[in-house]
Each structure stands twice: as structure tokens, then as C-alpha cells.
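Take this structure, written in C-alpha cells, and hold onto it; I'll ask about it next.
What you see is the complex with one protein chain gone and the rest in place.
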Amino acid sequence: MSGAETVFVVFSVLSFAYFVVLDLLYLTLTALAWVDLRKKLWRRNYLGLDEVFASPLTPGISVLVPAYNEEAGIVESVRSLLALRYPRHEVVVINDGSKDGTIDALVEAFDLVPVRQAIREGIATARIRTAYVSRPHPDLLVLDKENAGRSDALNAGVNAARYPYVCMIDADSLLEQDALLKIAKPLLDQPGSLVAAGGTVRVANGCRIENGQVLDVRLARNRLAVVQTLEYIRSFLVARVGWGRLNALGLISGAFGIYDRALLQTVGGLWVDTVGEDLELTLRLHRYLRERGEPYRIAFVDDPACWTEVPEDFATLGRQRRRWQRGLWESLRRHRTMIGNPRYGIVGVLVLVYFAVFEFLSPIFALLGLLLTAALWAAGVVSTGYFLSMLAVSVVLGVVLSTAALAIEELSFGRYKRRRDVLRLMAYTVVESIGYHQVHLTWRLLGYVDIVRGKTEWGEQKRRGLARPTPTAAPRP
Amino acid sequence: MTLFVVIAVLAVLGAVAVLAALEHRTWLTRREARRRETANRLRPSALALIDGEDPQVPTLSGPDTLVFADLLVHYSRGLRGEADDRISGYFESTGAVDRELRHLHGVRERSRVEAAFGLGDLGSSRAVPELVRALDDRSADVRAAATRSLGRLGATTAVQQVIAASVALRVPRAVAGAALLEIGPQAVPSLLELLGHEDPHFRADAAELIGLLGAANDADALPSRLRDGSPEVRAATAAALGRLGSGTARDELVATLQDRVPYVRASAARALGQIGGRTATAALLEVARHDEFDPASEAARALARIDPALVLRAAEEPDSGPHLLEAADRLRL
């Protein structure tokens, strides 16, 4: 064997080991998720949500809605947020310098009146031009702010929030009626120690939606949306449930999470110079609290759901995934001291390492490693048995793990009621592992290019699908 | 080779699980449809029973009995008074109460939780001693369910035990608190005792609950807690005094506006707004103008309640600060 060949073979074997470790990790997470959901399933009937709703002890939540060019859907969305079943909540819409008629639509629909609103100076943000309150809805506050991105808008919302907890969502997210009650339940059960909680994000494409509520859960027609449906199920109901059980939730999705407001102000809110602000914030909270040795919990609550539209074309989806890769890089770089550092407990030695190796570096091992192995096999350097084993631990086990995730979804939640939808999802576990996933990894690979180029400007991106279903680096190519 | 076998087995297992889940789901959907149909059929009898005009209970069999019971349970959560009594009478007569009491001692955690939870909806006070015993169950879910049920039953005799379970951290404070609120003002004497507990969390809880449950004369025990060592207790006490609306504590609350902890000052300002009376306006105006965000904002809001004209006037002055401006604008809405 020549020197180059040896290097190639070693790399291929490394990739093989990468897949095996990732498979084992995912099998463990699947098992944990399974145990957890089995235990929680029947308990769901005994949560006493009616009592939580009626209790004056339930803490208030400010729902923060950043809006950029949302004229079309914002009114309906705000109306449904105001109608959420929760005893004490306000809705704060932050118009991030929209170029369309977002503000006019809100003023018209909710009879908004300008008010000289006092706002905390805690986190520095772009200038707020006008604050409005609604005459008929005292629980609606609208901030009209100069454009500075989603994170800056949310920070302004944190400054203006009245209640001790804030819930961050996207303007196009649809929260289920009981979502706030369910996500707040752990706050009541473990007062004091819970600083943040994330809920499940689901794919709204294809569902029948009326007045900001999902009335009938259906699978999208669009193939890319179906694949993402599967991706979201796996990443929320398997990965997050599993990580949550290890008390090691590394990411609360920006599409749906609640946070302790005072803590957000202490740590300085969302970082505005990253495109991965939700990941960065979750890591920063872990870091801040671990460095102070304070007991805390960041929980994942599987039941409350937020429905979001995902991109239906390759170009938009590709941009989204490249952006995530860049965001991941920015977060890892900022918190590089945590990677593998036992000072940060399981978050340091497991979560950060997972993000770095199995998410950020996934294109190298999972895509290039697999391609290289195929080439080595074609050149007769490695045996057919070796190549087939490689395919088995990468592609085939991917199908298995997705099927398991689907089984967990069906057994525990069963949101997809139509037989046709479930069978179609099952068929797509194959499409996802063979084909889609490689494309996904290619986008991640292209993400490196963006990082090297140091692309920091946001550009006029389509605002659909900001939800992050990561950690998704699904265990395969 | 083993690798391929393992993966193949896993794949088959996964696929079978999905298909089984699918069948199960279809079955559940059908059962739910049947249940709804039965419920619609039985609803008139349930309504007649609850209303008391037609105490004749229909003879039911098999699944109908369960659906009928579910209906009544649902109604019992939404109703009180005589209607609720008639529902518990029905459950007493069908032996449902005895059945659940037996389940409360079951081996499976699940049936104990179900029983502890369900007994609250059946409305029988016979369940109270057993539920009190269930506060010592080894499962946290049984304990929480029993606490909730004691609240639903308005078990005045269980107040001490619910508080004890909460203090021993055997039941989440919020769950115990909600149950005590359901039980009502008869919980107040025990809560007054809890005001002297060594752990500030419980003193604060006690003050908060007294504020929600008590009458004006319960306020006498509270003002001394405005000088408690724990800011949490001071804030909760101020909030409670505000809710009770007792004017006797006004001067002490005005003094609390000088507390060194901002959220205690905020709480005192809000309480003064609820109590009303113009003697506090000068002190509130000072806080609204110059204090930190939270106390200033609460003080401005309190002033808007006590003396709107004063707020509108003060907002015109040059040093009014952002909070009085906001309060004035909101008054004009």
C-alpha cells in the first residue's frame, strides 16, 4: 500500500468508527426516550391542567413575537396567542423594522394606541420608534423598532416584558391552546430550579389551519416537507427527550421555549452577531450557571407543541441548513472552552463534544468518509464485506432509527391519525436515509465555505422555517 | 454477519412497532367515536340526574356505565352546590367510591394514581382519611394526586397534613398551595402558624396564601413579617396585605417602600395601590420618579389607581420619568 492509500484507509476506518459510536449513542437516546415516554404517557391524564389554569399561583408569561414582514399572517397569529389557555400572559409583538404593512395591520385590527411605554435598559437594542398598546386588549403590547434582526427584536421584548418568564416564538409559529399551560407545569412542580424549558416543534405544512389553530393534522404533499416531518419527529421526540432525561439539553429551539426573564437579563439576552442565537443562548445559560455552581434545570417538555412551516424548496432549505451550520460554528467557537471540559459536567464532556464531532464535523466523516470508502471499494483496496458493513452502519441503521422514532411518535402521541400518512412516513424513512441525508450533509459542507468567507450579513432571507430541529445530525451519512 | 442480522432484526422490529401502533390508533379512534355516540345518548339522563328533577338513574350495563361515569365526572369538575352533591350521591350508590378506595392501596403505581386522582372527582368525603394517608405514598405522583383531590373535596380536616406534606417536600409547593386555596378560608389558622416556619420559602408561601384566602382581620398577624429577614417573605407579605386591602398596614407599607431590595419595594407599591388612600401618594410619587425600573413602574401604576388626576398632572412636570408618562398614557386609553 502506498502512503496515500494508507491515509485513505485509516480515514475510512475512522469514519466507520464514527458511525458505530453515533449509532450506539442514538440507540441509547432512543431507548431513553422510549422509557421516558412510556412512563409519562398515562400520567398525562393526571397533570391537573385545569387546576394550573385556575390557580392564582401560576406564574405569568410574556409571549415574545418578533415580526419581520409578516403583514399576511400577523393578525391571525396574535389573535390566537391572546386566546391561549393560560391564566396570566401578555403578548409582546416586536416589529423588526418591517418594510410591509405589519404595523398598520396590527394597529387596524387591535385598535392600537401609541403609548410612552417605559422599557428596561437591561439589554442594549436598536431604537424603539413607538410602543403601542391595544385599547380592547390590555395584554397586547406592540413595539415598533428599527430593523436589527430577530435576536435584537427578542432582546427588546425581554426588556419590555412584564412577567417573570418569557416565551420566545416565531411570528409564524402556531402554539396549541394548552401549550403554555403544559410547558409551565414543570415551573410549578420544581419552583426555583427550572430556568428554561423547550417544547416540541412540529411541521405544519399540509395541516388544516384555521384562526391560528391546527385543526386537522395531515402530512404535507411536498416531499421535502415530509422528509423534514420525519426529521423533526426524530430530533424532538427521540433526541431531545433522551437528552432531557440525561439532564443535558443542549438546545432549546428558537421556535418555542420559555426562559427566566431575570436570568436572560443577567446574561445579556440573545447574542445578536450569530445566526445560531438559540443554540448559543442555551449553551451560555449552561455555562453561566455551571460556572457559578448553581443548581439548575433546563427541561424538555415533550407534550406541548408548536407548529411551524418548513421550507418546501431545495434552495430555501439549503440556505437554512447552511445557516445552521454557520450558527453552530459560531456557538462552538464562543464556547470552545466548554468542549470536553469536565468542569461543565455532562454538558461539557458529552453535549458539546456531540455538537462538535457529530454535528459540526459530520460532513467530513459521514459524507466524505462514505464516498471515500466507496471509492476504495471500487478500486479494490477494501473488501466488499467491509463496504457493505459500512453501508449497514450508516445508511441502513439510519432507516432503522427513523422507523423507531416514528413508532415512538405513533405509540405516544399519534398526532398523525390517517393510515395513509403514517405509511407514507414509513416509506420516507428510506428516502431520508438514502438521498436526502446526503444532500443535507452537502449543505453542511457548503456551510464551511460560508464560515471561511466570514459571511456575517444576513441578507434578505425568507423568514420561513426558522425552527431548528437540530440536534439532527442523524446518525448516518 | 452478526451485524447484518442485528440490523435486520431491528428494522423488522421497528416496522412491526409502527404497524402495531397504527392498528392501535385506529382502534382507539373507533372506540372514541363509539364513546362519543354513547355520551350523546346518555347525556339527557345525566343532566336529569344532576338537575335533580328526575332522580331515576337509568339501568346501565357494561361500557355504558363507564361512559356515564365519565360524563358525571366531567360535570362534577364544572359544577358545585346541590348538583355536585347529587353526582357524589350517584357514585356512592354505585359503589364507585369503594372501588377507588380499594385501588388506592393497589400494587401498581398507575392504579394508585388513578384512584387518588379520581376520588377527588367522586365527591365523597369518606375518601378524606384515605387520601390523607396517601400523602405518604412512596410515589410522588400519588401524593400530588391525593393533594389535588383533598382540595377538590374541600377537606378542611386535612389542612394540617397538606401543609406538613408540602413542608416535608413530599408535595410540590404549588400543588399544595392550589389545594389549600380550594379548601378555602378554613386553612387560614394553620397558615398563620406556618408564618413562623424556619424556612423562608414556606413563610412566603404562607403569607401569599393568607393574602388569597384570608379576611381583613387576618391581616393583623402580617405586618411584623414586613421586617422578616428574607426579602421573599417581605415581598409576599406586602402582596398579601394588598390583596386583603387592610388600611391598617398602610404606614408600614409606606416604610417598606424604602426596603433595600427592589422587588420588595415593587410589591409594597403594588399593595398600596390596591389598598388605596391618599396618605401614601407622596411616597409613591417619589418612588415612581426616581426608583429602579420595577418599583417605579409599580408605583406609577398604583398611583394611577389611587389618584388618576395626580398622575396626569405629574406627567406634565419635567422630572416625571418614564413610568409616570406611561401610566398617564395608559390612563388616557
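Residue numbering begins at 1 within each chain, and the chains themselves are lettered A and B in the order written.
Criterion: a contact is a pair of C-beta atoms (placed from the backbone, for glycine too) under 8 Å apart; a residue touches a chain by one contact, two chains touch by 3 or more.
Operating definition for what follows: contacts and distances are computed from a predicted model.
Engineer: Considering only the chain that is not displayed, what protein name does its UniProt record carry among "Peptide ABC transporter permease", "Response regulatory domain-containing protein", "3-isopropylmalate dehydratase small subunit" or "Iron-sulfur cluster assembly scaffold protein IscU"?
Structural biologist: According to UniProt, the chain not displayed is called "Response regulatory domain-containing protein".
Engineer: Which residue from B:Arg80, B:Arg133, B:Arg227 or B:Arg332 sits in contact with the chain not drawn here?
Structural biologist: Answer from the full complex: B:Arg80 touches the omitted chain.
Engineer: Among B:Leu47, B:Leu60, B:Ala140 or B:Ala255, which residue is in touch with the absent chain?
Structural biologist: That would be B:Leu47, which touches the missing chain.
Engineer: Per the definition of touch given earlier, which of A:Ala54, A:Ala72, A:Ala262 or A:Val449 contacts the omitted chain?
Structural biologist: Candidates A:Ala54, A:Ala72, A:Ala262 or A:Val449; residue touching the omitted chain: A:Ala54.
Engineer: With the missing chain put back, one of A:Leu14, A:Ala83 or A:Ala379 would touch it. Which one?
Structural biologist: Selected residue, touching the omitted chain: A:Ala83.
Engineer: If the hidden chain were put back, which residues of chain A would touch it?
Structural biologist: Answer for chain A: residues 50, 53-56, 82-83, 85, 87-88, 136, 138, 177, 211, 213 touch the chain left out.
Engineer: State which residues belonging to chain B touch the missing partner chain.
Structural biologist: 39, 43-44, 47, 50-51, 53, 71, 74-75, 77-84
Keep this in mind: only the chains that are shown with their structure count from here on.
Engineer: Which integer distance in Å separates the CA centroid of chain A from that of chain B?
Structural biologist: Centre separation, chain A to chain B: 31 Å.
Engineer: Mind pulling up the chain B residues that touch chain A in the complex?
Structural biologist: Residues 3-4, 7, 10-11, 14-15, 17-18, 21-22, 24-26, 28-29, 77, 110, 113-114, 117, 141, 144-145, 148, 151, 172-175, 177-178, 181, 208, 212, 293, 296-297, 300, 321-323, 325-326, 328-330, 333.
Engineer: What residues on chain A touch chain B, complex-wise?
Structural biologist: Counting only chain A, the residues touching chain B are 42-43, 45-46, 48, 50-52, 54-58, 113-120, 133, 135, 188-191, 388-389, 392-393, 396-397, 399-400, 403-404, 406-407, 410-411, 414, 417, 419, 422-423, 426.
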